[in-house]
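The other protein chains are all here in position, but one chain of the complex has been omitted.
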Amino acid sequence: MPVTPVRIGLIGAGRIGASHASVIARRVPEATLVAVADPRPGVAAGVAEPLGARGETSVQAILEADDVNAVVIAASSVAHSDLIVAAAEAGKHVFSEKPAGMSLAEIDTARTATAQAGVAFQVGFNRRFAREFVAAREAIVSGRLGTVRQLRSLTRDPGSGPADPSAVPEWTIFTQTLIHDFDTLNWLNPGARAVDVVATAGSLTAPGHPTLLDHATVVIRYDNGALATAEASFAAAYGYDVRGEVLGSEGMVTMGEGAQSSLRLHDANGRLATTAHSDTELLADSYAGELAELANAVAERRQPSVTGDDAYAAFAIAQACIDSMTSGTRVEVAR
Amino acid sequence: MPVTPVRIGLIGAGRIGASHASVIARRVPEATLVAVADPRPGVAAGVAEPLGARGETSVQAILEADDVNAVVIAASSVAHSDLIVAAAEAGKHVFSEKPAGMSLAEIDTARTATAQAGVAFQVGFNRRFAREFVAAREAIVSGRLGTVRQLRSLTRDPGSGPADPSAVPEWTIFTQTLIHDFDTLNWLNPGARAVDVVATAGSLTAPGHPTLLDHATVVIRYDNGALATAEASFAAAYGYDVRGEVLGSEGMVTMGEGAQSSLRLHDANGRLATTAHSDTELLADSYAGELAELANAVAERRQPSVTGDDAYAAFAIAQACIDSMTSGTRVEVAR
Amino acid sequence: MPVTPVRIGLIGAGRIGASHASVIARRVPEATLVAVADPRPGVAAGVAEPLGARGETSVQAILEADDVNAVVIAASSVAHSDLIVAAAEAGKHVFSEKPAGMSLAEIDTARTATAQAGVAFQVGFNRRFAREFVAAREAIVSGRLGTVRQLRSLTRDPGSGPADPSAVPEWTIFTQTLIHDFDTLNWLNPGARAVDVVATAGSLTAPGHPTLLDHATVVIRYDNGALATAEASFAAAYGYDVRGEVLGSEGMVTMGEGAQSSLRLHDANGRLATTAHSDTELLADSYAGELAELANAVAERRQPSVTGDDAYAAFAIAQACIDSMTSGTRVEVAR
Partner (left out) sequence: MPVTPVRIGLIGAGRIGASHASVIARRVPEATLVAVADPRPGVAAGVAEPLGARGETSVQAILEADDVNAVVIAASSVAHSDLIVAAAEAGKHVFSEKPAGMSLAEIDTARTATAQAGVAFQVGFNRRFAREFVAAREAIVSGRLGTVRQLRSLTRDPGSGPADPSAVPEWTIFTQTLIHDFDTLNWLNPGARAVDVVATAGSLTAPGHPTLLDHATVVIRYDNGALATAEASFAAAYGYDVRGEVLGSEGMVTMGEGAQSSLRLHDANGRLATTAHSDTELLADSYAGELAELANAVAERRQPSVTGDDAYAAFAIAQACIDSMTSGTRVEVAR
């Protein structure tokens, strides 16, 4: 290919890291997977080598590698902002899984560092690359839906809830799960800003647990008057569920249905559509799409379409949810 | 009500007869169920009395009843044409279940008798009153679909096939089941006439049975060039299935999906829509609609929208299928 | 019919009153429409006479009529509770359109009066008779869905919003529209009670209007931990939209999709399902079902399945929404 592919070093070879490695190597022709780093001995090599890349046990090896010009961060969330800053200082372009930090301050530091370094900075809001969400956004931007008035975004994780509720960091449902919905809602309400938030949540799979919140419903008010609902659950028996809905003055779009394909099996029980049971299955094309966007942005010397400002705006809603849960009231969203 | 309801005598209290009785009494305000006749002692009364009507054991009692001005025939198919003629001669309006006779000659006799008597004559092609088929026909007649080119109509009976294959009269799949599809195809291709037919059928639930045909696929060529397929099965494990499809030069309509309601149950198996398992459930509104049409036609002193000519035209295709099965070749459709 | 039909006097011949009149006369064989009252000269007769009933200009004529044993109230909402009390005192069974009163006190008076008079008392929560909602409730009650955890109920009125915003009484979106959703949510979460509510609403079709609220999103917390969202809009360009969703520990049900039939029209624009544009179209079977329930309850000398307590419980949520809008905070639901 005439364009030199972006050469990627991946940090973190856990479930999502391994998925990103495979996607980069197999689904993103504009990018080359060069190296994978993970502190656990042999883990990075186990992921990297079958894909023609090398394994490393230190982040530093990635940051100092001359044959790497972009870093994909899939490490623990608490490390995200430090890694973004370190990568920026090493002159690498950066893709970070969401959230870009564990506080607004961290995210601000990260976006400032990447801006000062002049590198591309993209956050992993993969829903923006799902075909139906892209088409919804186009319908909204084109004016076909009129003024946006009422929105819904929903994320439900498959299964029956956390095996060990205490292993789930506090506020995870807002900072890790609903952060996707907050970004989606911001993006589907172009030009509007979230004004305030009221969050309602509980621990329904482990009643009485002191910190787990496994179901949450959040209402966000925007400065264009639009009312948005974000819903999450950690326990969807029927699979991984991602949906959206936007009511405008001229119509409505709905997105997401979760069927694995157009196959319908009809038997004595009725008509059955099998459903996707993981994010990497349901959103396979989106994972490829977001990494292709990174590669294209680098090649075209522009910022990716999902920016640090987007990361900040989504986290500001998550933070307001945390404050709303603590205070029990409606809370303004920081700018 | 200012319009005197049509006063109906029902002949035959089997499964469909009992259904018609209930529909007339409960779903058709323009009609009154007056009497039900069935030769089996007590059967007619058992159906009629809870609905406020009287039971009779002879057809004659219906035909001679002064308080009956229309007859609904749901007796054995072999009796249909004789009953139509007798009812017409008695001056009663007539609704007959399909087919209107067991041969083209019988149907011709029936339509002639009703015409000479000046009574209304309607045949039970209920699919014409199903909402989605009505809307399809409107789309076609309005020109929105352009020229009709390729059609499909399908009927599948629920279950695993005939318990006693020898109890199924020969050619039943054409004269009793596909007759609905033949009429539907004629009706959805307005102004066109069936030219020739080739039928393919077999006994798949009772392989080797000498007369049973339980699956059939028929191709009909129309004089406007349109190609139509009619399919039937006596063994749909997933329920009663009625569908249609019309491709025109400007678009396509599809009809039928069988879900009982918009409820979808999502669990570990996927997303399930329960399906209707009987004609009287799937087509409940159509059964009411066809009997309301009879009542309205009588009240308005006009012929019903489904005529003896329609009965003849559909049976002509069924007869051509029989001939095609016998000869193994394509057969012209009688005019 | 052996059971004497319930003999109904209808109060109010506006849009919904006229619809109820027709439904009683034509779709509910267990009931007879005897009389219709409306103070506007000729209006009641215009509705009643084509249906074989008589028109009256005074409510009193209905309440004193010996040939009426049940009253259906479709008058202005502000008159509901007084009419319920008057009907009960006249010894008539009562069906009242929702809400059963304009305050919790009014509804309490109404349910007390009917209880003391020993008459049947039903409120017009028609969604309980929609096939998909009935099936959803059965799935929940049967345990197939496990524990109820997260719910959604939605109502959107067709069109582009109120022509005259000032003609819409204050808080209508809660007391007239969302009252359906509040009852639906209570009913789909059997045995649970609403604990508190936070409401978010705005005037989006008439920005800045002092009293109109045309879009609202309400979050309700139940004492079994379940989180429910109720959403309403007065301006759905695409038709009348009623949907529901219940997530349980074992699965999810979704209800409502609005297509008029299974017809799909495919043309250069794509595949189109036409949608219902009025409540009486979308919920035609539900309107018949709720009035059949009244008739059956009277015939069987029992209370209908939708009680005054249900009316109270739903209004308690509406009242909490009003208080939440006034205070800007989360508000407890009165018991």
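Labels for the chains are A, B and C, by order of writing; each one numbers its residues from 1.
Going forward, a residue touches a chain if its C-beta (ideal position, glycine included) is under 8 Å from a C-beta of that chain, and two chains touch if they have at least 3 such contacts.
Everything numeric in this text was worked out from a predicted model, so none of it was measured.
Colleague: Per the definition of touch given earlier, which of B:216, B:297, B:311 or B:333 contacts the omitted chain?
Modeller: Hidden-chain contact among the options goes to B:216.
Colleague: Any idea which of A:54, A:264 or A:277 touches the chain not displayed?
Modeller: Only one listed residue reaches the unshown chain, and that is A:264.
Colleague: Would you mind spotting which of C:22, C:224 or C:274 touches the chain that isn't drawn?
Modeller: In the complete complex, the chain left out is touched by residue C:274.
Colleague: By the contact criterion defined above, which parts of chain C meet the unshown chain? Give residue numbers in ascending order.
Modeller: Residues 237-239, 257-259, 266-275 of chain C touch the chain that is not shown.
Colleague: If you put the missing chain back, which residues of chain A would it touch?
Modeller: 1-2, 25-27, 29, 49-52, 130-132, 135-136, 139, 144, 250-257, 259-268, 274
Colleague: By the contact definition given up top, give the residues of chain B that touch the hidden chain.
Modeller: Listed in rising order, the touching residues are 146-147, 149-150, 152, 156, 160, 198, 200-202, 204-205, 207, 215-217, 219, 221, 225-229, 231, 233, 235-238, 241, 247-252, 328-330.
Operating definition for what follows: only the chains that are shown with their structure count from here on.
Colleague: How big is the rotation, 0 to 180°, that puts the C-alpha atoms of chain A on those of chain B, in steps of 5?
Modeller: 180
Colleague: By Cα centroids, which chain is closest to the centre of the whole protein?
Modeller: C
Colleague: Averaging only over C-alpha atoms, locate the centres of chain A and chain C and give their separation in whole Å.
Modeller: Here the centre of chain C sits 41 Å away from the centre of chain A.
Colleague: Could you grab the centroid distance between chain A and chain B? Build each centroid from C-alpha atoms only and quote it in angstrom.
Modeller: Here the centre of chain B sits 56 Å away from the centre of chain A.
Colleague: Do you know which chain C residues sit against two or more other chains?
Modeller: 250-252
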